[in-house]
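Excluded from the complex is one protein chain; the other protein chains are retained at their positions.
The block that comes next holds chain A.
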Amino acid sequence: MNIKEIMDIASFAGEILLSSGAEIYRVEDTITRICNCYGVDCECFVMPTGFSLTVRNKNGDVLSNVKRIKNRSVDLHRVEMVNTFSRKLLNERASYKEAMEELNRIKNMPYFSYSLQIISSGFVALGFTKLFGGNVFDSLVAFIISMGIFYAKDKIQKYGFFQFLEFFISGLIAGVLSILIGKMVPNVNIDKVIIGSIMTLVPGVAITNGIKDALYGDFISSFSRLIEASFIAIAIGLGVGVSLIIQLSWV
């Protein structure tokens, strides 16, 4: 197998990992492991927004490439699959065609169906609203609002505005809807409904991954992840805050 094909496999695996929200050290580990399986040296530098990779074989041929990652989401199953794929390579070296087919299969692995995702985002809100001390009405209202938020967020994401707008609008929707419903229906606790329904948006993964990266020594990526997380939090807070201001001054 020639050096270009090895690099193709490694960088494709890295791309899938990075765009599914894996930690930095895991991406570096996997790329290095794949290259070492095929008997070439490699040096890679990974950041949350992209990575560069240089491969060198025994004859001294050097090849490098830079990959920019645009879309980042959280998909733990894909990370797990790529992880097992790279470990499997240790035992049996797949050919170029087999490896690329396997990775393509992982990349296009089916999500849970869209309706199931919407319903489960509703259930997240329902569970947590009740958990944080709301009553049954609150959780039902949060259930509906959360489904609405998930739908709206997905629609905005498809048009591809910048990332923070969708969080801002989601927070705004959560605030406005729950204030409206709180006005119309008695017995609804607005605070609890808002908290429950923004629960699906909070950047928990980004914060934990950010601190994990720092502990493994990748300070640049840790910083950028933490800043991303805090900007998301600020965007949600702004959305909710604007709706609260509207409530305080006009309603």
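In this text, a residue touches a chain if its C-beta (ideal position, glycine included) is under 8 Å from a C-beta of that chain, and two chains touch if they have at least 3 such contacts; residues count from 1.
Throughout what follows, contacts and distances are computed from a predicted model.
> Which listed name, "ABC transporter permease", "L-rhamnonate dehydratase", "Neutral metalloproteinase" or "Threonine/Serine exporter ThrE domain-containing protein", is the one UniProt assigns to the chain that has been left out?
Listed in its UniProt record, the absent chain's protein name reads "Threonine/Serine exporter ThrE domain-containing protein".
> Looking at A:1, A:63, A:124 or A:180, which residue reaches the missing chain?
From the options A:1, A:63, A:124 or A:180, the contact with the absent chain belongs to A:124.
> From the listed residues A:112, A:161 or A:219, report the one that touches the chain absent from this view.
A:112
> With the missing chain put back, which residues of chain A would touch it? List them for me.
These residues touch the chain not displayed: 23, 74-80, 83, 111-112, 116-117, 120-124, 126-128, 130-132, 191, 194-195, 198-200, 202, 204-205, 207-208, 210-212, 215, 233, 237, 240-241, 244-245, 248.
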